[in-house]
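All protein chains but one are shown in place.
For clarity, chains are labelled A and B in written order, and residue numbers in each chain start from 1.
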Amino acid sequence: MYTILYTILLLGGVGAFAALALFLTAKQFHVQEDSRIGDIEATLPNANCGGCGYAGCRQFAEACVSAGNLENKRCPVGGDAVMSQVAGILGIEATSGSPQVAVIRCAADCAKRPTTNTYDGAKNCKIANALYIGESDCPYGCFGYGDCKDSCQFGAISIDPETGIVSVDPEKCTACGACAKACPRHLIEIRHKGPKNRFVYVACSNKDKGAVARKACEAACIGCTKCQKVCEWDAITIENNLAHIDGDKCRMCRKCEQGCPTKAIHAVNFKPLER
Amino acid sequence: MKTFKIGGIHPHDNKLSAGRRFEQVPVPKEVIIQLNQHIGAPAIPIVEPGEEVKVGQLIAKANGFVSANIHSSVSGKVSKIDTITDAWGTRQQAIFIDVEGDVWMPDIDTSCKFKPTCNLSAEVIKQKIADAGIVGLGGACFPTHVKLNPPKEHAIDTLIINGAECEPYLTPNHRLMIEKGEEIMVGVQILMRALGVDRALIGIESNKQDAIDELDRIAARKEGIEVIKLKKKYPQGGEKQLIQALTDREVESGQLPSSVGVVVQNIATVFAVYEAVQLNKPLIEMYMSISGKEMEQNGNFCARIGTSVKDVVAMIGGMPENTGKIIAGGPMMGKAMIHIDTPVTKRTTGITFISAKSAPRFKASACIRCARCIQACPMGLEPYLLYKKALRQDWDFMEAHHIMDCMECGCCTFTCPSRQPLLDYIRVGKATVANNIRARKSNEK
Partner (left out) sequence: MKKLISPAPHIHSGDSVTRRMGYVILALLPAWGVSLWQFGLGALLVTAISVASCVLFEFLIQRFLLKKASTIGDLSAIVTGLLLAFNLPSNLPWWIIIIGALVAIGIGKMSFGGLGNNPFNPALVGRVFLLISFPAQMTSWPLPNQGFMHYMNAETGATPLAKIANGSLNISLNDLLIGQTGGSLGEVSAIALIIGAVFLLATGTIRYYIPVSILGTAAVFTAILHACGIGTDVLTQLLTGGMILGACFMATDYATSPMTKLGQIIFGVGIGIITVLIREFGIYPEGMSFAILIMNAVTPLLNRLTPRRFGAPKKKKQ
């Protein structure tokens, strides 16, 4: 009989003591926090991808609350829908940004870009980039070892096992920019995407002179300026023998794509051109 | 026998060309002299296309303190200054010279007479070395005059000469010690003069007994120079390892060798110093070995800088058909080249051919935590851990675990039974951490 009593008393006592200790500790170390931080965090996608420039969603929420405005703050993953909710929590006007997508500015497979050697090191773009030019003669192109793919949290990047070409799925891409940071050759650009996930871009980053670039790769932009001449919207600039289409100015008329002699200009989610 | 204390491995030394005398490679019809042949800023060309140059004439000036002069290795006419693609696909600026005759600068002593005495002052010696464009010829190519001017607060008492040549296959230093022993000893004395020290230690690994005997014989006549036999162990030629093996002093992490009162120079550098100071001959020739197990013939060659590597290899019948990998330097730290159609530079200490059969890497399996890499690491690091953290991109952890101490000797990858590419990833980590440190420092400023 006493055994049961002692047991109950002892265990009850230990429990009560622990509860008191926990209560006092919580009281002592309580941190007053703006409840809006938690609210904003809850509306965010909580992917912690760092696409906003902060370490994670929590830090982004803290920054929003402490600044009180949304200047230069945008969650690329959540897009306008999430940002208007965040603005609602903060009680301010939402600003809308244009939807964006990551594009890889190289589209050379082995058929277009002959290899001059075989890479036998660890399959990692950073290692290869620190070592040498790569398997072809193009010092700017994609290695295809998938640093970007590994960095993508949303499974948007895939590598074609046949051709080795790396491609981004515009449906899944949130334009968080992790891949752009991971690419040691800076091939990935975060750019505007139009309705129906459509966009037109130059799928090449080769800054060599036309002849050199062409010799290394059939699909290289040779800086011939044909696209620039044909563009009615003044969206195309050519610098260092390389064309670039400004995503904000481009109206996606595809005239440049039609004229490109090396087919370096790609239009995504359009029907194939009749040439 | 002396050696360093932590780690190290014993790869087969494969010194196939050790028994062959240096042969002079004929002067080619055209040389291509790169402007970036050293650590530091590339040199600035001071000749124009169409200009006539003589052998030994300065054609590109050092750009700043950590840089080196570059001299013409031939006489003839500068045809152009243009971009070339080197053996790694990198674009480099280079001076092209069409060879006409072989006219040397008048102040260079071409009499082939041995000049044993040097009474010049330390300052004059250092200036001559800087003028001659001498860089560390162990492969790192750090300008020698910078090394000879250590920070003022470091008192130098010992000069160490690196004759370890621990890298498998390479033999130019070995041959130089045998064929140019007298000159090298004079070079050592000149360097002792330049540094104001009265003690020099020459460390040579035990697989070069003939070189040890030769230098020992000469050193007996000289004061303050001692030849020390070292156990054969890689990476004995690593600067910090060599200092520890010879003097038992340990250079602290992140410090220069001069912090323990030591300056280290390589054998080939010492010979270049002799030529520069005694003969006024700038660094225009490179001594190198060409070897490979599949070669019918291995050899050691002396070639003018700017000669095509292809021409040098042609001296022994060209590259073997079944070559799978061409390495500039030795197999432990050398760089694999895409082709041999590239000019000889101050970095060229040897070319090693590996057959297609033995060139591919082994397939990796999972780490079994056998700790071989820890045993092998001469810097006392934990390569397996750094490798795992590099995969996870935990750069701060790597920094805290002293990744900057890594000298990329390759012992860990060499010894790993799981055949993991440890060093490949550790290098990425090292580069990233170095960047982070630099960024932090510039932020502080």
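One rule holds in what follows: a residue touches a chain if its C-beta (ideal position, glycine included) is under 8 Å from a C-beta of that chain, and two chains touch if they have at least 3 such contacts.
Since the structure is predicted, the reported quantities are computational estimates derived from the model, not experimental observations.
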Filtering B:Glu48, B:Glu123 or B:Glu252 for touch with the omitted chain leaves B:Glu252
Which of B:His71, B:Arg304 or B:Arg372 sits in contact with the chain that's absent?
-> B:Arg372
Touch residues of chain B, complete complex, unshown partner = 6, 9, 11, 168, 240, 244, 250-255, 321-327, 331-339, 352, 354, 356, 359-362, 365-372, 374-375, 377-382, 384, 401-402, 405, 408, 410, 413-419, 421, 423-424, 427
Hey, which chain A residues sit against the chain that's not shown?
-> 115-122, 127, 131-132, 135
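Simple rule for what comes next: only the chains that are shown with their structure count from here on.
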List the centre-to-centre spacing of chain A and chain B in whole Å, with centres computed as mean CA coordinates.
-> 42
Any idea which chain A residues touch chain B in the complex?
-> 116-117, 120-122, 124, 126-127, 130-134, 137, 139
Touching residues (chain side chain B, partner chain A) in the complex | 85, 88-91, 335, 338-339, 359-361, 421, 424-425, 427-428, 431
